[in-house]
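Working notes, structure below.
So, chain A:
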Amino acid sequence: GTLDDITKRGELRVAVQTQGPPFSLVGAAGERTGSSVELAELMAKEMGVKITFLDFDWDGLIPALLSGKADLLVADMTPTLARGMKVAFTTPYMYTGSTVFTKADSKFKTTEDCKAKGTKIAVLLGATGEKEAKTAFPDADIKSYKGGGPLLLDAVNNGQADCGVNDISAVKGQSTAYPAGSFTIMPDLLSKEPLAFATRYDEPDLLVWMNLFLSQVSIDGRLQKNLDYWVNSDAWKKDH
Partner candidate 1 sequence: MIEFRGVNKWFGALNVLKDITLSVEPGEVVVVCGPSGSGKSTLIRCINGLETIRDGDLVVDGRRLGDPATNMTLLRAEIGFVFQSFNLYPHKTALENVTLAPIHVRKIQRAEAEKAGRELLAKVGLADKVNAYPAQLSGGQQQRVAIARCLGMRPKIMLFDEPTSALDPEMISEVLDVMVAVAEEGMTMMVVTHEMGFARKVAQRVVFMDAGAIVESGTPEEFFSDPKTDRSRAFLSKILRH
Partner candidate 2 sequence: MLENFSFRTIVEYLPLFGQGLITTVWLSALSFVGALAVGIVLSAMHLQRGWLFRVPAKAYIDAVRATPLLAQLYFLYFGLPRLGFILPELVVGILALSLNSGAYVAEIIRAGILSIPRGHAEAGVASGMTYVQRMRLVILPQAFKVTIPPLLGQAIVLVKDSALLSLISVAELTRAGQLLASDRFMPAEGFITIAAFYLMLYYCLKGLAALSGRWLGLAGART
């Protein structure tokens, strides 16, 4: 099985996409870190092997998993049913949701305001936020960007878009790069969505093990500690 291969190889190969804080980022000193990255490192430690990160663009992420370059995929990815037809997702390890944010002094104060016809809404290409924005704001002008959440903030900050829609944890984490109070982040979520890791269907042993890993770390609190540090606060800011 795959687990035997990994043990023999002594190496766990993990595909990541560097999308930005808090899940996956490159720190000031060039080190790869973030919530998902640390969870993957923990996995490797529990397996007793060393970890190798394969850092891809969005374009390369899925092919890397499907072609077997990587054993598993660690990203803030929503396990949709359509995607589940191609890759095997673990049980969700956290729940998040898409939220709307605007520039602090903008005339769009609430999520309702953004439903006006012709509002320019920035979303991330391929992210679930893109889908949700289309349903939530049928009359708006949806613009999909590539290259990670921080660029959505940049677009909104520069006025290319009126509002942005992205994962709330991402928005919170990434807006810390701006002076406090630059953005208004709406409290209501457009949806509640799970995040999960992914692997291939021809690696059932690895999938079982990953699920086991997730329940173990949630029982012993290591998962919560990770999320508290990265997602639910900006404690990470001072270290990275």
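Here is the rule we use: a residue touches a chain if its C-beta (ideal position, glycine included) is under 8 Å from a C-beta of that chain, and two chains touch if they have at least 3 such contacts; residues count from 1.
If you want to know what made the cut, all candidates are chains of the complex that A comes from, given by their letters.
The model shown is predicted, which means the values in this text are computed figures rather than measured ones.
One candidate among 1 or 2 touches chain A in this complex; it is 2, while the rest do not. For chain A in complex with candidate 2, the residues that touch the partner chain are 58-59, 62-63, 66-67, 80, 82-83, 85-87, 122, 125-126, 143-147, 154, 158-160.
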